[in-house]
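I'd like to ask you about the structure that follows.
Selected chains from the complex are presented in situ; the others are not included.
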Amino acid sequence: MAFPDASQMLETFDNPAPERDYEILHTAHEFTSLCPVTGQPDFATLRFRYVADKTCVELKSLKLYLQAFRNEGVFYEALINRLLGDLVGVLQPRSMEIVGEFSVRGGMSSIITARYPDSN
Amino acid sequence: MAFPDASQMLETFDNPAPERDYEILHTAHEFTSLCPVTGQPDFATLRFRYVADKTCVELKSLKLYLQAFRNEGVFYEALINRLLGDLVGVLQPRSMEIVGEFSVRGGMSSIITARYPDSN
């Protein structure tokens, strides 16, 4: 497994309103990766909600970064925590929440939600 | 009535991000058991929401554990509390909520919700 390199792939632009704590939510409706056990494809909707500090993520680079998981095997729980680590590392946001809604497998669906800073 | 043995059936894996309080929600759309009075089948959607500590529940073993109730008779209220006891025992989560949404019987539907630790 060779995860995409977020620091290489994710591009940013200057936050146009750093004086304000406003919320940005990007929803990727077509995420797909592979199950690391069976090799079968997984499908998910991913939601990225954050309050930017100095930089915002450029939308097209986020799309390409997510597409780079297409043929990688990764567990649900590990994926969401990996994405959170990657995006927090690149963007240094004031706060961020990532939600992954995974489609039905064997009659069961899953939703994983991780937040930065850890506020549970 | 011989309930499935959770400690035997449920498998776990190491929490990939124990440093963070993130939320896992698995929804089983196809649960069925029997009414202990009439022997008629009951149908429910079950939701398992938890914050893992050291271990996460392996999804396929959760499915098989739930299927083991297929021919057991159990009341709604007892089932949800039993499931909560079983999963808390095996996973030792930081917190957990289980919701059972039971389909219509005699023009009435039921939803039972139990939480650990008890926060009402």
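Should a chain be cited, it is by its letter among A and B, assigned in written order, with residues numbered from 1 in that chain.
One rule holds in what follows: a residue touches a chain if its C-beta (ideal position, glycine included) is under 8 Å from a C-beta of that chain, and two chains touch if they have at least 3 such contacts.
Treat the numbers as computed from the prediction; the structure is a model and nothing was measured.
**Student:** What number of copies does the complete complex in this structure file have, with 2 given?
**Tutor:** Full complex, one repeated sequence, 10 copies overall.
As a working rule, only the chains that are shown with their structure count from here on.
**Student:** Which integer distance in Å separates the CA centroid of chain A from that of chain B?
**Tutor:** 28
**Student:** Which residues of chain A touch chain B in the complex?
**Tutor:** Residue list for chain A touching chain B: 75, 77-78, 80-81, 84, 104-115, 118-120.
**Student:** Hey, which residues of chain B end up touching chain A in the complex?
**Tutor:** That would be residues 13, 15-17, 19-30, 51-52, 56, 59-60, 62-63, 94 of chain B.
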